[in-house]
Structures are given as structure tokens and as C-alpha cells.
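Complex shown without one protein chain; remaining protein chains in place.
Right, subunit A next:
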Amino acid sequence: RPPRKAHGGPHLANPPTVIVMVGLPARGKTYISRKLTRYLNWIGIPTKVFNVGEYRREAVKHYSSYDFFKSDNEDAVKIRQQCALAALRDVKTYLTEEEGQVAVFDATNTTRERRDMILEFGSVNGFKIFFIESVCDDPNVIACNILEVKVSCPDYQDCNKTDAMEDFKKRIECYRMNYQPLDPDQYDKNLSFIKVIDVGRRFLVNRIQDHIQSRIVYYLMNIHVQPRSIYLCRHGESQHNLQGRLGGDSGLSTRGRKFAGALAKFVKEQNLKDLKVWTSQLRRSIQTAEALNVPYEQWKALNEIDGGVCEEMTYEEVRERFPDEFALRDQDKYYYRYPSGESYQDLVQRVEPVIMELERQENVLVICHQAVMRCLLAYFLDKSADEMPYLKCPLHTVLKLTPVAYGCKVESISLNVEAVNTHRDRPDDVKRGPSTLIRRNSVTPLTSPEPNKKPRIEDTHFLICSVNGHCLSLAHFLHA
């Protein structure tokens, strides 16, 4: 039988892709790496970050000063190379043995020599290579970056802020002398890359090869670093909620209307500049927004998950009339699709344009529904497909998400209006693990995996020593 792929979207990224970051320190490479990884995992492309700095911190337990990064510090240069090789080795394992599809190689990669080595690594292993270079010379931006993420990093835990800042600036100078930016006109004209200039003011995009690179470029062109907050909440309690019914299109209950009023007050108190308000096209979220007395936009994409044949039933009725479906859903809530309805997996696809637009916007309040809110939350908080359907999103509670450093700060604000509890925890008696519903090659959000901390320096040490400081073809070593 011919191979058949069954999933909601197009078949992506086959062969695997290595995204290679390029840029001086404090240009946002790790920020981009982690954000992009979070996005790709959420849309179902297994992605992982390999941060060479972390390998270095494993190898060199105590960071003394920027002297480590001087280009004439031979011992340090050796160690740094070993770390890069170790990371690449893990990249290979991830992409060939652990079903990874995209690996983000997060390091400065500022010299042609280093990039050529990576290109060879890619060529030998059949990986596509896509470079993301961040170029920025605005001293304010750089100072801000250093304060936000460098001063508090493990390297500087014993320093005061001023000393840390000074040392880091000297560190940057060590790299600057040998920095060879990507050259689209001559040397690098055949490479696939995007140059992000001045935090997204300008982009240079060269030779996009495939769908996944096109999506990555689109994503990078839509994100920004302006401070802002995203408020997520559900509609006020609805008539169906009171009856314990799924789905439908009922109006607000009395308590629901009270919540809408409380929400209006809350929004005023937040005193936000230019707040956008988004709702779904279902009555209960529109009624909630109406109470705010501000303009709002209705998105059909924000409608609640379609319960298909189970629409408007109570959970008890579902259990009675469709006992098999009821059991199946508990076994694999993420993939399970209501007959003639949708699954959480379908929701992710449906809601993706909302995420893209949320990235473009600044302050936004999204008034949506339980399953939809779980999807959005999973994106912002990097939750896996397994966790997503069980995230707690109670009625009458607002979640305020504020991007901070490499992640998102969450504040949960209950508006003190009583409501029914619509949350069902994962049942204990359910056997976990792959079920008949999981199809190979299905798109699945994964939590961005923990950075790989295994040093493996001992393994590669002897190889580097025999090289006398020259960087030989990696193929020789990594093929072993």
C-alpha cells in the first residue's frame, strides 16, 4: 500500500533542518531561538534549541572574566570549539535518532570558518541549513539586552550589575574583531538565510528553500520586542455552563453578566494604552465584550471547539449515548476528534493566525472559550500536547501574560464573581501513552525540550587535540 500521511496540515520539513544563529553577543539570538522553537513545537514540528554557551558553562564550571573570550586565549579557543562540536553531535542525535525535525544551533557563529564547518556537517548528514543573523548597532537596545538577560545569568552571579555590564561589553569586543557578517552579494550568496536588522526594522531574505523556512521567515517578520501585555479570559458564565452542557451558542447567565461588568471595571483600572479587544463569533463572548463599551473584533477562529454530535449535551449524556467516544476522549484528549467535530489538534491549526496576529499586536484582551484558551495558553507558556487539554482556565478569571526575558510572566486575576467549574481533570484510571488515535507524522505540539546539558567533552577532547588547533572536516569525526 502506498504510504499515507494523515494530519491536518501539509507535510513539512523532510529532510531535517538546522537553523544556525549568527551574531555578536546580546543581539537577541537566544531570544529568537527560544521563541521560534516554542512556535514550531506548538504548530507540531519537533524542535529543540542547542545553546553552545550552556555547553561551555558545563565544561568550564567557573567563569572568571571576558579574558576567556579573547581570540588569542588558545586553551579557551580549544574548549569553545569542543563545545560547539559536542552540541553539533547532539544535534545529529536529535535529528536522526530522536525524531527531531528542526534543531536550532544557538551560538555566535560569527566567522566564516565556523559556518563552513557547520555547512559541511549539514551536507554530510543530509540536513538543510538555514541561517538567522541578528545585526544591531543601537547601543540602547544592546544595553537593554545585557541588563535583561546577561547580568542575571550564571556567569555573573557573583558580580554587581555595573561590573557585569562592563565585562560583557568587553566580551562583545572580543568577537567583533573577527566578525564576518553574512555576505549576500558574494561569499554567502548561495546560502539560505534571513538577516534581521535593528530588531526587525529591516530584513534581508536569501534563497528560501521550502515551506518551513517560509513559515519561519513570516514568523520572524511578525514578532517584536515592544513591552506589552496579553490578557486571556473566557466569556462570562453562560446558560449552557449552568446546565453543564458542551458547546452551543447560549447567552450569559446573571453571574456571567456580572462578570462582564467586573471585567469592564478591571480593564479600566489597567489603564492601558490602545487596548484591542477580540472575541469569537459566539454570543457569550460577544455579550461579554459588549459590557466593556469599547470597539472589539470578532474572530470566527476563536469559536469554541466544535463538539460535533455531542454539541449541547451534558457530559453525562455523552457518557450514556456515546460511551466509546467518551472513553476514547479521555485516553487521548489532544488528538481525539468529536464525530463531525474537532480535536485540540484541529484547534491549534485553526487558531494559528490568531497567534500570528497576537504577535504583531501590542496590548490585547482576548475573550474566548475553554479549549481555545488552553490552546493559546499552551503557546505562550510552552506546554505540550499532553498538557494542553488539562490546563486550568476557570470562568471569571483573567490571565495577564507579560513577555519577560526569554519567557512569559503569568498573573492570574480572579474577578470574584462566582461561577460553575467546567474543568475536568485527567482521569486517573486512564492508561497513558500512544493509542490507536495517534498517527505517525501527525503534527503535535511538544514542550521545547530541556537544553541538553551532557558535556561529552571527554569524548571529543582527543579528537581536537590531534587537530593542532585547526578545524578539520567534521565529517571525519561525527561519522564515527
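Just a few scattered comments:
Criterion: a contact is a pair of C-beta atoms (placed from the backbone, for glycine too) under 8 Å apart; a residue touches a chain by one contact, two chains touch by 3 or more; residues count from 1.
Just so it is clear, contacts and distances are computed from a predicted model.
Taking the options "Proteasome subunit beta", "serine C-palmitoyltransferase", "6-phosphofructo-2-kinase/fructose-2,6-biphosphatase 4a" or "Defective in cullin neddylation protein" in turn, only "6-phosphofructo-2-kinase/fructose-2,6-biphosphatase 4a" matches the UniProt protein name of the chain that is not displayed. Listed residues A:Q81, A:Q287, A:Q370 or A:T397: the one in touch with the omitted chain is A:Q287. Looking at A:V77, A:V205 or A:V225, the residue that reaches the missing chain in the full complex is A:V205.
Among the residues A:S123, A:Q157, A:N178 or A:S340, only A:S340 touches the chain that is left out of the figure.
The missing chain, though absent from the display, is touched by one residue of A:S71, A:N178 or A:S214; that residue is A:S214.
Even with one chain removed from view, subunit A keeps its contact list with that chain: residues 2-11, 184, 201-208, 211, 214, 217-218, 221-222, 249, 251, 283, 286-287, 290, 300-301, 311, 340, 346, 349, 357, 360.
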